[in-house]
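Every protein chain except one is present and positioned as in the full complex.
The first chain written gets the first letter, and so on, giving A and B; residue counts start at 1 in each chain.
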Amino acid sequence: MSDASLQNGPEMGAPTTKSSILQLDQRTKKRNAAEARFRAYGIAAIAVGLVFLVVLISSIIFKGVGAFQQSFITLDVELLESKLDKSGERDIEKIKKVTTFGYSPLIENALKAAMEEAGIENPFAKGKDLRKMLSSGAAADLRRFVIANPDRIGDTVQFRLLASSRVDGYLKGRVTRESLARDKNLTPVHLDVVDQLKDAGVVAKSFNLGFITGADASESRPEQAGIGVSMLGSLYMMLVVLACALPIGVAASIYLEEFAPQNWITDLIEVNISNLAAVPSIVFGILGLAVFIQFAHLPQSAPLVGGLVLTLMTLPTIIISTRASLKSVPPSIREAALGVGASKMQTVFHHVLPLAMPGILTGTIIGLAQALGETAPLLLIGMVGYIASNYPGGIIEGFMSPNSAMPAQIYEWAKRADPAYYERAWGGIIILLVFLMTMNIIAIILRRRFERRW
Amino acid sequence: MSAFWLLMIILALAAVGFILGRSRAISSVQGDRRQLHSLPNYYGFNVAMLAFVPAVLVLGAWVIIQPMMISSQVSTHIPAALYEDAGQLNLIMSDVKRVAEGLDVAIAQGVMTADEVSQLDTETTDVRAVLGNVGVALGSDVDPSVLKAAQEMRAKTTSGNLFMTIVVLIAAAAGFVMAFMQTHGDFRARNAVEGGVKALLIAAASIAILTTIGIVLSLIFNTISFFGMFPASDFLFGLTWSPEGRGGSEHLGILPLLWGTIYISIVALLVAVPIGLFAAVYLSEYASRTTRAFAKPLLEVLAGIPTIVYGLFALTVVGPLLVNFFGADGLGWMQGARSVMTAGLVMGIMLIPFVSSLSDDIINAVPQAMRDGSYGLGATQSETVKQVVLPAALPGIVGAILLAASRAIGETMIVVMGAGAAARLDLNPFEAMTTVTAKIVSQLTGDSDFASPEALVAFALGMTLFLLTLGLNVLALYIVRKYREQYE
Partner (left out) sequence: MNDMTKIERALEMKDMKISAKNVQVYYGDTHAIKDVSVEIEDKTVTAFIGPSGCGKSTFLRCLNRMNDTIDICRVEGDILLDGEDIYDKRVDPVQLRAKVGMVFQKPNPFPKSIYDNIAYGPRIHGLARNKAELDEIVEKSLRRGAIWDEVKDRLHAPGTGLSGGQQQRLCIARAVATEPEVLLMDEPCSALDPIATAQVEELIDELRQSYSVVIVTHSMQQAARVSQKTAFFHLGNLVEYDDTTKIFTNPEDPRTESYITGRIG
């Protein structure tokens, strides 16, 4: 480009056409349209994100609330002495010898009686078919009652017995007559009876406390499965995480933030921590398997091991948030303390740490919430294959003996073939999310309540 | 004496040390505290610290090392005829341990005396029955050499414990006495205690390093033993994954798994990046304060939901929904609910807030002066965003996307539940495929023992996953850090 050509161009700064700013030119209109489109994309993106959230939350609720209701069959069972205590001595050892098979006929009789009373015709030749409407755990409930109250033998006692999961599913709309066509557990004929029993008020749905407090059940009895034991397993794990991650995390942060010299070792630790925060959780599971189980021979599936693995996993999170809250304490506080002759250690422990505490606690709670919902590492240390069917005997056993944890229990249920377990899994998710929400709300309140602006 | 009681004794010693040290310091200045260099408590803590810490360190090291040394010594006495490889020796050694523990139980319950135990013989006694009686069930009859090894193990453990008790108590006493002698008004107790506390802080900070070392070592050792049994080239370049085949027919090629991982991650990023990025741009450039205060936390709820929930969502909601459209009744592209699309879509939803909040931070870091410059020239807001803000934020956004990619690659639950179990090299996104993480889970939760290549391959997969995500993270963190420095 030469200066000659420059002079031929329109003169700069003196626009040849004077346009009014009151009229939009064509180009500005086009640009404004592009502006509106771009803005719409942004709104659409947020809307899509929120729609996903709504779909997710509503499917959790729709699919999960069912687990908090369960169908029960209320029966007056005559505890026949001739079946339960032939000798009539009320000797508890002898009563215990009667297995659940001994109790089944009693239930069958009671059910027949209830149907007769309601004027329902019994379409089944075999009593076994009739009993399919009840949970196979019902006899065990009866037996447990008799062993606890041997003096009631001979009486007629009212029991609320669990209906079988198919009956429960029918009342909740999950099981239909069509779906039973290929099912060997129940026939459409049963459903006719159930309809009549429901009208008679013998079968009814009610709140299912057993789901919250109960233990896991075998694959064939979804109606009995509860999340109580694994909730306890999660609690023990969280105790381990809290007891390890908080002190170690705070100590590490104090060192890095207040004492560490600027050298390559400190750099290495810092890079390390930010990388650990992004290492996939499953890798921590591999570490737990190799170090705690293969090398240190700690018991498999134990909440102690789970807690240790989750500690290592949440430590970076806690360290990062703790350092942020230590950093937010202004240097003037440190200078003031040092100025009156406090040592550096005293400055940190007497002034900086207490001021940073609310932030540290908030970070810790959020780290705990993250650990509570984590599943992948627990798979590798054996917390999923384990059926959490018994409450641990004591505190030490609670830490050391195999147990499940809430997310692991949910995964276990989701793996099982019976669709009745999906409902349990979603129900478990509701409980898990209630815990997470509570923890997050506590963290938010803490932050609001104690947040300090310097 | 058991380690627990030893610990209690040391603790008691430390408590006594605190009281004595404190009072000695005070009496050394005739009760005039102002003469002391440090507060009296520091003298107490100093004595307690020196009595406690070295002894506990010795105790801890001993408890960890002694069983390893004893079992390696004992294992040399197992006749070579009984085992063929290291895996079998391990099994025998765990039998030995079990018998040894059973004998301890027998003594504790008073079934046998210690002398009887050391003279026990498989010829004369049915050891399995004896142990069964005290509640220790054994899988098979006890081999004479196993019993001998167990007896030897017991003997060594007993003498080892005795030594441990002596050494630990000496360490505790020595520390106690040394610190107690030091205690005097001029002694700088506070400095000593603070030095100790600082060492503790350093130890805590180095746990992060130890974790990494632990991860790397556990991956490396097991990967090396895997490559000892299975050729590395077949693992790295094999196109088939079918561990079910026994013996020579098994194929453990990682490529189909890597393909599944990458394919699902790409689908996830295709969902998460546009939505997350536009959401971030809208929130940081357009949204009013109230919209922002409302929409941002709501979007972030998506990030707080555990992955197991997303997994179940994929399995029971998204999968069946996709089958309705693309399955046999619809377009016929999809066989079952589990597919690359199912997992990728749900993972994308999970990553939206991750991308949006990271990009939001980064966009906000672009100085207002840039925007002013552009507005001052008569640019519209979208022109400013597209041509000034986003190009300026590009490195940071690339870093954020890399972090999201590393998340997607390492995600486990969603793919375990939503992607399927079949390893495939296929292009159809509605086909079930599997990933590195899903196979780590399935190889390590099966019944195969740890010494087999089918289980050990999981560590090689873990190693691959670790290196892959580490590379992405380091790169992403480096880019983001450089980006931030540019505007600080």
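Just so it is clear, a residue touches a chain if its C-beta (ideal position, glycine included) is under 8 Å from a C-beta of that chain, and two chains touch if they have at least 3 such contacts.
These numbers were taken from a predicted model, which means no experiment stands behind them.
Undergrad: Touch partners of the unshown chain, restricted to the chains that are shown, please.
TA: A, B
Undergrad: If the hidden chain were put back, which of B:I166, B:M181, B:L377 or B:L467 would touch it?
TA: B:L377
Undergrad: For the chain that's not shown, point to the residue among B:S27, B:T113, B:S233 or B:Q387 touching it.
TA: B:Q387
Undergrad: At which residues does chain A meet the chain that is not included here?
TA: Contacting residues on chain A, toward the hidden partner: 1, 5-6, 9, 12-15, 18, 20-25, 27-28, 31-32.
Undergrad: Under the stated touch rule, tell me which residues of chain B contact the chain that is not displayed.
TA: Interface residues of chain B facing the absent chain: 288-289, 367, 369-380, 383, 387-388, 391-392.
As a working rule, only the chains that are shown with their structure count from here on.
Undergrad: Give the list of chain B residues in touch with chain A in this complex.
TA: Residues in contact with chain A: 64, 190-191, 194, 197-198, 200-209, 211-212, 214-215, 218-219, 221-222, 274-279, 281-283, 285-286, 295, 298-299, 301-302, 304-309, 311-313, 315-317, 349, 352-353, 356, 380-383, 385-386, 403, 406-407, 409-413, 416-417, 437, 440-441, 444-445, 450, 458-459, 462, 465-466, 469-470, 473-474, 477.
Undergrad: Can you list the chain A residues touching chain B in their complex?
TA: It comes out as residues 31-32, 34-35, 37-39, 41-46, 48-50, 52-53, 55-56, 59-60, 63, 247-249, 251-252, 254-256, 259-260, 268-269, 271-276, 278-284, 286-287, 289-291, 294-296, 312, 315-316, 319, 343-345, 369, 372-376, 379-380, 382, 384-385, 407, 410-411, 414, 422, 425-426, 429, 432-433, 436, 440.
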